[in-house]
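Excluded from the complex is one protein chain; the other protein chains are retained at their positions.
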Amino acid sequence: MAELVLDITLAVLLLSMAWGALHAPIINNGIGLFVAFGIVLALTWARLGAPDLALAEAAIGAGLTGVLLLHAARAIPVPTATTVMRPLQMMPSILLILLVLGLLTVITSSGPDSVFQQTPPLPDLVEERIADSGVEHPVTAVLMNFRAWDTLLELFVLLLALFGVRQLFPGQRVITRTGTQLSAADKPVKVQPWPPLMAWMGVLAPLLVLTGGYLLWHGSTAPGGAFQAGAILAAAAAVLHLIQNLPALRWSLWPVRALICGGALLFLVVAISTAWLGAGWLHYPQPGNKLLIVTIEVIATLSIAVTLALLVTGDSDDFTR
Amino acid sequence: MNSGAFYLSVGMAVFLIGLHGLLVLQDNLRRVIAVNLMGAGVFLVLVALATRTDPVDPVLQALAVTGLVVAISATAFALRLVSARIRHQQHKTKPDDGRLSSHKDKPR
Amino acid sequence: MGWVAVVLLITAFAGVWRTAHGPSTADRILGVQMLGTVGIAFLLVLAQWQQLDVWRDVALVLALLASVITVAMVQLLRGGRPPDDESQEGL
Partner (left out) sequence: MSNLATALSWILIAAGIGFFLTGALGLLRFPDIFTRLHAVTKTDTAGMGLLAAGLAIQAADLLDTLLLLFIWFLVMGSTSISCQLLARYSLERDPIDEFSLPNEQADSIKTGISKTGSKSAQQIKPTRENATQGRGDHG
């Protein structure tokens, strides 16, 4: 009984926040609701028994997305006050949604061969092979060994996103008669943070780094791992950058570039060398696969952290000096 | 109806809310939020499906974790596109503050 | 124990309402902050209910990140728009 009420309450929370985030009359309300949606989503993952996802969502969905959206909202000069509905598009969209809904219902709830009656073969396979994978936690085993391809390509997706963001940055420069400079509106206003904020960050930042390291180390046996740790470190870096307590992370610094590219490159080198010298693409050698996985994870964590931090804060400092 | 099926339908509902928002809304920032909501709906469906087996399915959960990181990098890129577009529009509409396009307004 | 979690989630509605209705930016951040605290309490209750220690770790991460959000948002907003935009935000 309590579980049913809990499920219904969570569902009502999620749906009302999702609707409100899109249709709140003021965009700032929408952003606030979306951040809150991230927090409730983390609780939903906890309810559904997905601790890895709950950790990642608490770090990414609740922390980084809010900062990102706020950055963007700040860059938009006039707060867009209303949601404009295009009346002509209402009908097709409702029709399309009804169609999708019907299809999904047919797929999910058709008697004996609905998706809920089928037992997927993959969990048994994972359980069978986990002893050989080098780590004990199944999700980490899938991420770093069985489906290492996903993780490798994901690092490249992060890299691509960062390159895309960097390509868009020169738009900030404005060419005037005296030379290239930032327009006044784009120049970030530097505000000296208040003393209690500085003091609290002095406590919080080491704790964040410590927790990131704990999750990374814990990842082989329990929920946690490179993504979660990377996201937490990125949040720490982003907020330290925000209060100007960290030397600006700039693409022009070679350690930053090395860290960002390092994760993807190391993974690629491992993939190629296992294909060349070993059993095949990303088939780790049997003794020493734990060491290999831990090395990749540490480098990937740092790479993810720096990339996400740059994505979130943007390296606008490149142009201010 | 077990909780897996319940959250499956919640995930579909969140996806549809996002889809509706994407089709109907004109504000770019809200569209980015809508795409993110669609992603959240997909993750909900994945994780609800992961509860079919008793120790929950690690493959689907790993997929969702990967998807989360991809989603945030795509969001960062999309938001940067939004602000770049707005900046572009500003430059077009305000040609008289010493910018490159201001030579048109000068008396010849 | 399950009902404790349900009551906690019901208090979360207050935070959602405040986040959705403003009227000022500080109110919205306060709503998110309150939701974060309720979420932490929910996770701690869940850890005791299901006898799973993982949720305490998640609660720890959420506590850290909820704090980061508030700090980051206040700092971002102070360096942001001039104050006259605030007048349009009233509901």
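Residue numbering begins at 1 within each chain, and the chains themselves are lettered A, B and C in the order written.
Methods note: a contact is a pair of C-beta atoms (placed from the backbone, for glycine too) under 8 Å apart; a residue touches a chain by one contact, two chains touch by 3 or more.
Please read all numbers here as calculations on a predicted model, not as lab measurements.
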Chains in view touching the one left out: A, C
Residue of A:A24, A:L197, A:A237 or A:I293 touching the missing chain in the full complex: A:L197
Hidden partner interface residues of chain C, rising order: 4, 7-8, 11, 13-15, 17-18, 24-27, 29-31, 33-34, 37-38, 40-41, 44-45, 47-48, 53, 56, 59-60, 63-64, 66-67, 70-71, 74, 77-78, 83, 86
Chain not shown, touching residues in chain A: 189, 191-192, 194, 196-197, 200, 203, 207
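By definition in this document, only the chains that are shown with their structure count from here on.
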Chain C to chain A touching residues, read off their complex: 1-3, 5-6, 9-10, 12-13, 15-16, 19-22, 25, 28-29, 31-32, 35-36, 39, 42-43, 46, 52, 54-55, 57-58, 60-62, 64-69, 71-81, 85, 88-89, 91
Sites on chain A touched by chain B in the complex: 3, 7, 11, 14-15, 18-19, 21-23, 27, 30-31, 34, 37, 41, 44-45, 47-50, 52-53, 56-57, 60-61, 64-65, 68-69, 71-73, 75-77, 80, 83-86, 89-90, 92-94, 96-97, 100-101, 104, 108-109, 115-116, 118-120, 122-123, 126-127, 138-139, 141-143, 146-147, 150-151, 154, 157-158, 160-162, 164-165, 168-169, 171-172, 174-177, 183, 185-186, 227, 231, 304, 307-308, 311-312, 314
Chain A residues within the chain C interface of the complex: 1-3, 5-6, 9-10, 13, 16-17, 20, 24-26, 28-29, 32-33, 35-36, 39-40, 42-43, 46-47, 51, 54-55, 58-59, 62-63, 66-67, 70-71, 74, 77, 79, 81, 188-191, 193, 197, 200-201, 204, 207-208, 211, 215, 218, 222-224, 228, 232, 235-236, 238-239, 242-243
